[in-house]
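I'd like to ask you about the structure that follows.
Note that one protein chain is taken out, while the other chains of the complex remain in position.
Naming follows writing order (A and B), and every chain is counted from residue 1.
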Amino acid sequence: MMDAKPAKSAIFRFKWFALVMLLLTLAPFFLSDFRLNLFGKFLTFAIVALGIDLIWGYAGILSLGHGVYFGLGAYCMGAYLKLQAEDLPDFMGWSGLTELPRFWKPFYHAWFALPMTLLIPMLFALLIGFPTFRARIKGVYFSILTQALALIFVTLFIGQQPYTGGTNGITNLQNIFGFSLAEPATMRGLYAVTVLMLGIAYLLCHWLTHTQLGKVLVAIRDGENRLRFLGYNPALFKVLVFAISAGLAGLAGALFVPQVGIISPSMMGILPSVEMAIWVAVGGRGTLKGAVIGAVLVSAAKSYFSENFPELWLYFLGVLFISFVLLFPQGIMGFWQKGRFEWATFILRWREKRFARSSSPNGLPRKCH
Amino acid sequence: MLKVKSRTFILSIFIIAVVVGVGSAWINDARSAEKEPIKVGILHSLSGTMSISEVAVKDGELLAIEEINARGGVLGRKIVPIIEDGASDWPTFAEKAKKLIMKDKVAVVFGCWTSASRKAVLPVFEKYDHLLFYPVQYEGLEASKNIIYTGATANQQIMPGVTWLLKNGHKKFYLLGSDYVFPRTCNLIVKAQLKAEGGTLVGEEYTPLGHTEYSTVISKIKAAKPDVVFNSLNGDSNVAFFKQLRSAGITAKDIPTMSVSIAEDEIRGIGAENMLDHLAVWNYFMSMDTPENKKFVAAYKARYGKDRVTDDPIEANYFGVYLWAKAVEKAGTPAPLKVRAAVRGLKFKAPEGEVTVDPTNNHVWKIVQVGKVKPDGQFDIIWSSGKPVAPDPFPSLVSNKIVLEPGKIVDRKK
Partner (left out) sequence: MGIETLLSQIFNGLSLSSVLLLVGLGLSITFGIMGVINFAHGEFLMVGAYVVYVLQTLFNKLYGHGASGVSFLISIPLSFFVAALLGFSLEKVLIRFLYGRPYEGILATWGCSLILQQAARNIFGANNVDVTSPKWLAGGVEAMPGLQLPYNRLFILALTTLCVVGIYLYLYRTAQGRRMRAVMQNRDMSACLGIRTRKVDTFTFALGSGLAGIAGCAVSLLGSIGPSTGQNYIIDAFMVVVLGGTGRLAGTIAGALVMGVLNPVFELISTSSMGKVILFILVILFLQGKPQGLFSLKTRALD
């Protein structure tokens, strides 16, 4: 199917991408500062969703603890920004530390901290993924494990207040690369960077899924044992794609912190991680566009509900979970790509049956054309 | 084939343009800030582990607003509260604070409970140079020009409590707290005080917020044999701890506790029989015998139910709202900058007695009292400082800083 496209539409294949990127770039002219800031946050969520779509939509691995990698990237960025603001972070002072701990010192430098926002989550993903996938732990067992890991990390980060800020997390950030975080211009700049990163992440995922690797991932999802019989080692691929998705989550976290101004262990926990999975489920698994759409839509809905109908938000989220799992398992994109034809066919057939019964002269069904 | 595709494409561009145009017009619609009423923000945890305490504070603030509105409002304008739920989640507090300030354009925010929530919203209030009234006792070490602290600092609650315990023969301390800023910092202060005033530390333990299994902690406490447990647990953890302490057969006679986050409202949830004879140190108790308090308690009960109770944080922002209203009248405008300047030095006859806003550090002078839990869930006031104590957010025992004026904190000169 993929190879059958004529060369001409190579340009057109990316027309939607270009259009969306254009719209995103123009958004600062339409949205107020407050809304733009929120939208930037949604776009960082979209980056996480891309990573989750890679492992869940394509490789069939459901991680319910991806908040950990998001948080790790965010904490790295937070540490860097904090050290720009204060020599000794305030939470260290309240906790009785008088000197910056050794492992905090390198985060003063951007050339260390920024790559770390990608590398540290990827490293943890490798550490966790390699033995787990090698032991062939998969399916729901893996998902439960990721939840336990999320709990572990949250507890660790909360408990080490002198080193991580405890439940407060890292807050009270001043500026980034010299630009004050209080200025709307900085926020717009951060938004632009987020849009750029989202575009790059999307292209990266698109490329990955259209190469041989993408086919292997789908094979893992649909028939892992057969893949094994063909000579591939699924564990290696799973670890690779898990690490990539963790890196994406870390990148998203790093973009999240300066825009929202705070990172706390609550963003690493189980509830945010499960919400990340639902973004992909709503948008459509296995279609990268779906991940982006799902993340933005669900997060926007959450903001809307918590502002206007805070009581109803959890009902809405619960119903969303149930309906998109049962009724629209392909999600929005899936519905657009496949489901609408199925629905259309279903409706046409139903109408034909009704029409046939009432208009047929001798009560027999009409012939189909 | 190509024709259909390009038609769809052009059509979609058109639709998107329309949607964006309409949408942005709708989003950017500056909601006409009605000229008449004054909007104030109320930001508390209405759900989650802290809601057990914060919902009642919100009710106290709403009561004050209703009373002021009944008397004609402020500057002839009614006060309209806009309530947001922080959901016991600190990033949510920050987001809601931003929303109240930027989108709803409130004149002031009354809110927060845990130091974590306050620390999360502090940058927002400083960035937008706004105003927050914070009603809960806390660990100090802060004096922002954008916050009026109507709750006690360490030297108005923790330190007098520890001194009273040491004077009354409780020398060996076991420190138990929830794992976040306030208990940890509070215990730093207590440890320094023990060193300075001749007490000993026999144990220190922190449990996560919302933790409910205290059997191990109770075993550790029993093994350490303290004279008193200084308890800075917060939220639901207190319920679990005291219930399990009681069912392990330990009463206040065996191991007394002094709590800094348990007041009449929490006792309702824990059960007075589980807290009998245990101690708490506060600036306000519902059983205080002042005419203002009698009126306040009666009004609160009439509004919210006979079996509701008032306590220190509820009372703190109840008078906080009144202080704000008085400052607005004095400044002649609800603009946060002017109100901030006007509130300094203001006095008010609160249910706990007369309170004064200290102009050097934005905190409030309050009296200190120690209470013992009675079988009906009320406190028997067994000690009082008599006169209001000056607030000192940077006690010299633990800090080498001093506040010159709110927002200006410098190193203490030797």
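Here, contacts are C-beta pairs under 8 Å (C-beta built on N, C-alpha and C of every residue); 3 or more make two chains touch, one makes a residue touch a chain.
Owing to the predicted nature of the structure, the values given are computational and were not obtained by experimental measurement.
Chemist: Looking beyond the chains shown, say which of B:248, B:299, B:337 or B:381 touches the absent one.
Modeler: Hidden-chain contact among the options goes to B:248.
Chemist: Which residue, A:54, A:92, A:113 or A:149, contacts the hidden chain when the whole complex is considered?
Modeler: In the full complex, the listed residue that touches the missing chain is A:149.
Chemist: Touching the left-out chain: which of A:277, A:296 or A:333?
Modeler: Selected residue, touching the omitted chain: A:277.
Chemist: Mind pulling the subunit A residues that touch the left-out chain?
Modeler: Residues touching the hidden chain, for subunit A, are 56, 62, 64, 131-132, 134-137, 139-141, 143-145, 147-149, 151-152, 155-156, 158-159, 225, 270, 274, 277-278, 281, 311, 314-315, 317-322, 325-326, 329.
Chemist: Tell me where the left-out chain touches subunit B, residue by residue.
Modeler: Touch with the absent chain occurs at residues 46-49, 51-52, 55, 179, 205-208, 210-213, 215-217, 219-220, 222-223, 236, 239-240, 243-244, 246-249, 269-271.
The rule we apply is simple: only the chains that are shown with their structure count from here on.
Chemist: State the interface residues of subunit A toward subunit B in the complex, per the touch definition above.
Modeler: 8-9, 12, 15, 19, 23, 30-35, 37, 91, 93-96, 155, 158-159, 161, 166-169, 171-173, 181-182, 260-264, 266-267, 306-307, 310
Chemist: Per the contact definition, I'd like the list of subunit B residues that touch subunit A in the complex.
Modeler: Answer in residue numbers: 2, 5, 9, 12-13, 16, 20, 23-24, 27-28, 46, 84-85, 89-92, 94-95, 98-99, 102-103, 115-116, 119-120, 122-124, 127, 139, 141, 179-181, 184-185, 188, 206, 208-209.
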